[in-house]
Structure formats: C-alpha cells, structure tokens
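Only one protein chain is missing from this complex, and each of the others stays in its spot.
Chains here go by letter, A and B, matching the order in which they are written, and residues are numbered from 1 within each.
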Amino acid sequence: MEKAALLETITALIPNAKVIEEGVDRPAIELPPAHLPEAAKLLHDTDDFAFDMLCAHTAIDRIDDGKFELIYQLYSTKFHHYLMLSVKVDREHPVVPSVSSVWRIAQWHEREVYDLFGVLYDNHPDLRRLFLEDDWQGHPLRKDYRDDFMLTME
Amino acid sequence: MSVKVKTLDDLTLPPPGADSPLSTQEYFINMGPQHPATHGVLRLLLRLDGENVREVIPVLGYIHRGIEKIGENSSYRQTIHLVDRLDYLSALMNNWVVSMVVERAAGIETNDRIEYIRTIMAELQRLQSHTLWWGVIGMDLGAFTPFLYGFRDREYATDIFEETIGARLTMNYIQPGGLMNDIHPNFVKRTKEFLEYLKPKIDEYDELVSGNAIIQKRLVNIGILSAEDAISFGTTGPVLRASGVPYDLRKIEPYGVYGKVEFDVAVGQAGDSWDRYIVRVMEMRESVKIIEQLIDNIPEGDYMTVKVAKAIKPPEGRYYGHLETARGVIGCFIVSDGKDKPYRFHLRTPNFNNLWCLTKIAKGWKIADLVAIASSLDIVIPDIDR
Partner (left out) sequence: MGIEQTAPAPGDSNSNFLLTTLDDVVSWARKNSLWPLTFGTSCCAIEMMMATGASRHDISRFGAEVVRATPRQADLLIVAGTIVKRMAPVLRRLYEQMAEPRYVIATGSCTISGGPFIYHSYTTLRGISDVVPVDVFVPGCPPRPEALFYGILTLQKLIQEEETIGKPGYRRKPVTAALPPNMSIDEIKEEMAKLLEQQAIVKDPLKGDSTEFMRGR
C-alpha cells in the first residue's frame, strides 16, 4: 500500500491516531497510551495492514518535555510496508500497556526498555531486567543517569 | 483385548513435548555463561526432566557493554567503530547500516564505485561468516574436521580484507559518505582467485557434512520453527527463510547494487535445524554468484564523497534504516537533534530476536539437541547484549 493510502486507512480505522508529518522517514502515527493495545491488535489482525512483525521497539528519553517517547517499528511480511508507531508517556509515571500478546517478541523488547529506561509495562507476563543484575540501581539510558563507576568526557 | 507391543525406541525416544516414560524429578541446570557450545557468554537456565529440556530461560547481560549509551556520546563517525564489535562476523554490514542511515539523514550522496565495493565487501563477509558457522556447527555436533576446513577457507577471505582494509575482523571500513580507503590493486585478482578456490570447496562441504548420516540424524526434524512463530518472534535472516518466508531485504528493498544482480533467495520448507543448515550453504553459492557478477564491473570514481574532517550534522528527526547481515536484519535507529552527536542511538540486532525463538523450539528435546539447535541459529552473543 502506498504511504498516503496506508495512513488514510489507518486513521479511518483508528480515530485516535495522529499522523506524524515532520522528522520521520517512513509512515508514522502517534497514539495515546490508553489506546495502544486495541490499535496494536487492529494493526496486526486487519487484513489490509497485516503488520505481523515487530522489527524494533525502543524508547527515547525526551527529558526536556518530561516524556518518554516509545517507538514501535512495524512491518508486514505480506505487503512489505512499514509503519512507525509513537507513544508518549509521562516521565514521572511511565506506565504503558504491553503489546506482548500481539507480537511475542515484544516481551523481550519491553524487558529491555524497562531495564534501560524504567518504563513499566502493564499486563506483561514476565517483567524483569534483561541485561543488568536485578539489584541494579537506576536505568542507564535515561539522560539524567549518573554512576560513580562510569567515566564521562565533559 | 489387544496388547500393544512397544519397541525400545518407544521407551527411549519420547515424542517432543510428551511426558517421559521414566518419571524423574525436574531440576534446573546452568549452561554457561562459560560454555564452549554457547559461542560466547550466553547463559541458559534449563529446566530438565532427566535429559529432556522442559524450559529454556536465557539469562543475558554477561557482555552488555552499553554501546547505545556510548553511541549517544560519540560523533556520527565514531559510532561506526562501535558497531564493528556487535556482530563481529558481520562487521562490514554493521558499518554499512549506520553509514546508510547517517547518509540518508544528512543527505550525503555516494557514487556507483562506493556502492559496488560495499556490496562486494558485504558478500565476501557473508561468505566468511558462513564458512566460520559451517565449521562451528560441525564442532558442536562432535566433528572437529569441519572446523579445520571452515577456518582454512575463511583465512583466504580474511587475507583479502587485510590487504585492502588493514584489519582482519573489526573493519571500520564503510564510512558515511564512502569508504575508509580505496581497494588494493590486487583486490579484484585475489577475490576472483578466492571464488575459484571456494566453489569446489562448497561442494566439498556438501560431500563431507551435508550428506553425512549422523549429521542428518542430528538436524532433520529437530527444532521445528513454524513460519507463523518465526514471524511472531521477529526472527530474520536464514532462520526466518528456513521456515519458508522469503524475506530477504536484498531482494525486497534492494540497497547497494543488489538491484542490478541476479540471485535467488534461499528458502527452506520445514523450518527445522536441517533447513537452517542448508539455507546457509545455499546462500554461500548465491554470494559467490553475486560477487562474480560485480567484480569485473567496478566503475571508476572516488572512494569518498565528503570531507572527513567535517562534522556530520543531520537535521532534526527520527531515522530508521536496515539491511541484511549474515544473521538477519540489522536495524539502526537514530534520533537527531541537529547536533553532531545522535540524541538516541538504537540498534535492532538480528541475534536478539533469533535467540528468543530458542525458548520455543528447544522445548521437549534433549540437551544434545539443544546444542545442535542453538548452533543452527548461528548466534553471536555480543550482538544480543550490545
């Protein structure tokens, strides 16, 4: 599906989705966190999209805005089209619904994001740290992370 | 009343997932982090019922170096050498994906010569990586000879790299806007010699290992990954293609000069360890085919299109690009805030997703099969941990 047609169909089906125009290099929409699970299910199951693969999931620490921006890169092995999903959550209370029931790999991606950013996922079957020890203090990829061990170049 | 006669196989070989006829106590055993069959520092926590694997719990982080954090504090050129050390067997492809995203973000143009050399180098690296994997899977299945054969052939490709690039493993060769230096005058000649040398060797691989009855017993119908699961687990590369999904970025979204060459995408059917094995052997032949079509036609031109001393400052935005390494799709996600360092530098690495499917497909098999399955996934641990 072409980019414009794809975005049109998605916004028609998911009314809360807002198309991101600037600063992206592929079709992108923004969603409020509360509507994430149903939108994910629609994107995965609807035959017109068939976004059956979650390529990547990560977070961006927008510390100046006080937000975490969560990025989901979706791909369809059927139609070969891409979609970037962006969800912004509050930095103080970062809780988002998990999409691991839709894409199973999300379980690990979400564990990674929890480990490095401290974003909490609701309904996640196994929310643990992925890379660091369970008693690690802090979340290292946050922009305000400080560590006695880490050497920094100022 | 009928009595069913059982054979010894019925007692000793329970079907996967079924309860063992001998009821034993379940227990946990640690495999790794220092274990010769996990190819590095992967730690697998196994829940076992006798020899049968009931559950695989991968424990990661034994080589988590924080490359994404370092990347956020490095300039765009400095991030190149970091990605060498992710999947060190696909170092050039890792260089390429970062260069590709940075080039697109900053609007840097490259020329035909650069793209030709990049493609040839990437395919050489794929050959080099697959020969190593072929040697290692032989070793994991208990045969040391393939290891010697695979490494012998790998050294030839390493010599070619060393002549042009100066490094054997961590290349740091493909840069945003071009290449580190031009190819060596001997490059074309030696690459052709290498291909002529390797072609009969791939047949030899087939004779030595692929047709071996023991190898087939250890791989055929072991660790089956269905196409649906493979997609849901986000696996890519030979693992996904072995399950029958013809997803190859070289074909679907041709980058470099892949659009100009003829080659087939190797696809398996059943998704078992054997298919993953044979897909890689087929890929070696395809790589030889690709290089043969390109090696005589490298056009003239500069090897670098931008001034190296000038800092790269892409405009604000979010950029994602990906390409096909020897193990699957590597994606690079760069968030720029207009400065000379990325605001966020994320890498989607193929092995991260490929390992995850081990938790599913190794269930119900023996520990020895787990080693064979893990080896058929061709995992590189620093790529997972980053």
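To be clear about the criterion, contacts are C-beta pairs under 8 Å (C-beta built on N, C-alpha and C of every residue); 3 or more make two chains touch, one makes a residue touch a chain.
None of these values were measured; they are calculated from a predicted model.
The hidden chain, counted over the whole complex, makes contact with A, B.
Of the listed residues A:Ala5, A:Ala34, A:Val95 or A:Met150, the one in contact with the hidden chain in the full complex is A:Met150.
Contact with the undisplayed chain is limited, among B:Val41, B:Leu208, B:Ala227 or B:Val265, to B:Val41. Contact with the chain that does not appear here is found for just one residue of B:Pro33, B:Gly244 or B:Gly317, B:Pro33.
By the touch definition given at the top, chain B reaches the unshown chain through residues 33-36, 40-41, 61-67, 69-70, 72-73, 81-82, 84-85, 88-89, 132, 147-148, 151-152, 154-155, 168-170, 381-382. Think of the hidden chain as still there; on chain A it touches residues 132-133, 140, 145, 147, 149-153.
Keep this in mind: only the chains that are shown with their structure count from here on.
In whole angstrom, the spacing between the mean C-alpha positions of chain A and chain B is 25.
Interface residues of chain B, counted against chain A in their complex, comprise 60-61, 64, 66, 68-69, 72-73, 104-105, 229, 231-234, 245, 247, 252-253, 316-322, 329, 331, 333, 335, 343-344, 346, 348, 352-353, 356, 385. Residues of chain A touching chain B in their complex: 22-26, 28, 52-56, 58, 60-61, 71, 73, 77, 80, 84, 103-105, 107-108, 116, 129-133, 140-141, 152-153.
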